[in-house]
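Here the complex is missing a single protein chain, while all its other protein chains stay put.
All chains are identified by letter, namely A and B, in their written order; residue positions are counted from 1 within each chain.
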Amino acid sequence: MSFQLIERQILTAGKKHDVPEQDPVISTPNVDVYYADKQALDNITLDIPANAVMSLIGPSGCGKTTFLRCLNRMNDLIDICRVEGDIKIDGQDIYAPEVNTVSLRAHVGIVFQRPNPFPKSIFENVAYGLRIHGLTSSKSELADRVEESLRRAGLWEEVNDRLDEPGTGLSGGQQQRLCIARTIAVEPKIILMDEPCSALDPIATARIEELIDEMRANFTIIIVTHSMQQAARVSQHTAFFHMGKLVEHGQTKQIFTSPQDERTESYITGRIG
Amino acid sequence: MSHVTKINLTDTRPSHWPERLIKALLLASSLVAVLVTVGIVFSLLFEAVRFFKIIPIQAFLFGLEWNPQTAIRADQIGAKGEFGAVPLITGTLLISTIAMFVATPLGLASSIYLAEYAGPRTRAIVKPLLELLAGIPTVVYGFFAALMIAPLIRLTGTSLGLEVASESALAAGLAMGVMIVPLISSLSDDAINAVPQSLRDASYGLGATQAETIKKVVLPAALPGIAGGLLLATSTAIGETMIVVMAAGLAANITANPLEAVTTITVQIVTLLTGDQEFDSAKTLSAFALGLLLFTLTLLLNIAAQKIVNHYRERYD
Partner (left out) sequence: MTDHFTKMTPELKRRLRNEQWFQWMGRGAIFVAIAFLLVMVSTIASMGVGALRQTHIELSVFLDPQKLDATRLHDADYGRLIKKALRSRFANVTKRRDKRKLYNLVSSQAEYTLRDLVVRSPSLRGQTINIWFTASDDVDMLIKGNIASSTDETQRRIDHREASWINDLISKGQLESRFNSRFFWSGDSREPELAGILSAFVGSLFSLLVCFGLSFPLGIFAAIYLEEFAPKNRWSAFIEVNINNLAAVPSIVFGLLGLAVFLNAFGLPRSSPLVGGMVLALMTLPTIIIASRAALRAVPPSIREAALGIGASPIQTVFHHVAPLALPGMLTGAIVGMARALGETAPLLMIGMVAFVADVPNSIFEPATALPVQIFLWADSPERAFLEKTSAAIIVLLCFLIVMNLAAILLRRKFEQRY
């Protein structure tokens, strides 16, 4: 898609992108990440505002997914990964020794690239997080929260008659919305999305994008995407990564209409990437 | 008129018969495996049928007394002997159950630790050690069970005021359990490793601890593979011979008390066929009937195990 087309999308979508500046919910003063000796992220300083969607864009291997996975410490699972510098969420350094990843991830949920429902029933998929965190006290409360989460993920109407069937039996787009329902069921403040639509067809993608826009009211969303149109459509803020560096970030409109850096411009006009 | 050299596509090399011969040889080799199975089934069936002509099959399968005797005189009391296999079956099941009670938690817990927690260095040390446990001949386990485990259990039991047979089912079962640990551990390891990482990520991403992830996501997903492994392990326990020959007794008791002595199918086969015997007596032939019983039992378990494992493999491929 051409640069002009993206620009037009932004302009037509205009109004909802004008959001008041707030205190950042996440701030990362000078973060470096290494895989063994190889530096994956170099001196990333980024503030992410609350109750908005920020998209992370950039060519493959630029470090945007690495950055995303640092925000709820999913990178802890990789032995050779090392994070230096602070990542602050609500002012708390999440890499401080007293932080436990269990509580952190309950507050910072994640949706993955490929839908990965558990091989359990639809109901149990959503109930899983509620159960492990002990968030509900009764069976009926659990059922209510599952229903609410499925409704918020826009899946309730499609599955309410077959909650006992395996989640793996749903279509790709439904599976991904099930994963979103599963994530929002535990009421995180922040939701990380790692190319959530890359395995989906355009219709399913559109459905998820709508959902993301609705979710903005209640969650801070950070989304990694390869599609610049998607970034333009769903996000208010955009950060452009290139070769492990944060090149440029700001309001989506501004990044796409008047990029400051030459590399950003090359990327969004399709010359690199 | 120009001359065009025609390419001859028919084979001009020397005759092809050696290739056909080799191919036939290869096919024949692969048929040997089938032949062995056929040989096992027929030899067991043939001798067992001869046995069932002397002792009716229902007396064998449902008889509660096992007391194989060959008559010295024809008019001797109990000349025919008793050939009820029930005590042997219950004895086999008792020892196998004890073995599985030992091996399942040990094997499963160690495979979970190795697959999910242990670093590469721990794995590099522990895995070969567990394999060593599997490589030790069963005659060694039998020797150790009879020499050390059985007296130890007896000593402990009597000091607690319990009556313990000197060749208790528990001693044989314990040794057999340890022998099976590596089998369960390696099969569960395969099953656990086959669970896609994305499921673990999803669970961690929701804030589950590693133990919660394993218990609620990984193990349920790996369950078919693990169950298949447990069935195979049970089949191994049932067919195991040397440990029970050396550490379990000859007493054909029907009991569920692990401190009593029991005997097993394999022990009786060995007892019947070693030592002096005439070949056509009911006593000797009964060993083949027991062999047939053993073969059928283990075959059913193996087929069930393979069905489960294959079915499960298809789900993630």
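Definition applied: contacts are C-beta pairs under 8 Å (C-beta built on N, C-alpha and C of every residue); 3 or more make two chains touch, one makes a residue touch a chain.
The shown structure was predicted, so the numbers you read here are calculated from the model rather than taken from an experiment.
A.B. asks: Just to verify: which one of A:N30, A:T45 or A:Q92 makes contact with the chain not shown?
C.D. replies: Answering carefully, the residue with contact to the hidden chain is A:Q92.
A.B. asks: Hey, which of B:L230, B:I269 or B:A282 is the one touching the hidden chain?
C.D. replies: B:I269
A.B. asks: Using the touch definition from the top, which of B:A150, B:V178 or B:A222 touches the missing chain?
C.D. replies: In the full complex, the listed residue that touches the missing chain is B:V178.
A.B. asks: Under the stated touch rule, tell me which residues of chain B contact the chain that is not displayed.
C.D. replies: Per the touch rule, chain B residues meeting the hidden chain are 19, 22-23, 25-34, 36-37, 39-40, 43-44, 46-47, 105-110, 112-114, 117, 126, 129-130, 132-133, 135-144, 146-148, 178, 181-182, 185, 209-212, 214-215, 232, 235-236, 238-242, 245-246, 266, 269-270, 273-274, 279, 287-288, 291, 294-295, 298-299, 302-303, 305-306.
A.B. asks: For the chain that got dropped from the picture, name the residues of chain A it touches.
C.D. replies: Answer for chain A: residues 89-92, 94, 96, 98-100, 102-104, 107, 132, 134 touch the chain left out.
One rule holds for everything that comes next: only the chains that are shown with their structure count from here on.
A.B. asks: If you average the CA atoms of chain A and of chain B, how far apart do the two points sit, in angstrom?
C.D. replies: Chain centres of chain A and chain B, defined by C-alpha means, are spaced 50 Å apart.
A.B. asks: Across the complex, what residues on chain B touch chain A?
C.D. replies: Against chain A, chain B makes touches at 119, 196, 198-209, 212, 216-217, 220-221, 315.
A.B. asks: Enumerate the contact residues on chain A facing chain B in the complex.
C.D. replies: Against chain B, chain A makes touches at 72, 74, 77, 79, 101-107, 109-112, 114, 116-120, 128-129, 132-133, 179, 182-183, 186.
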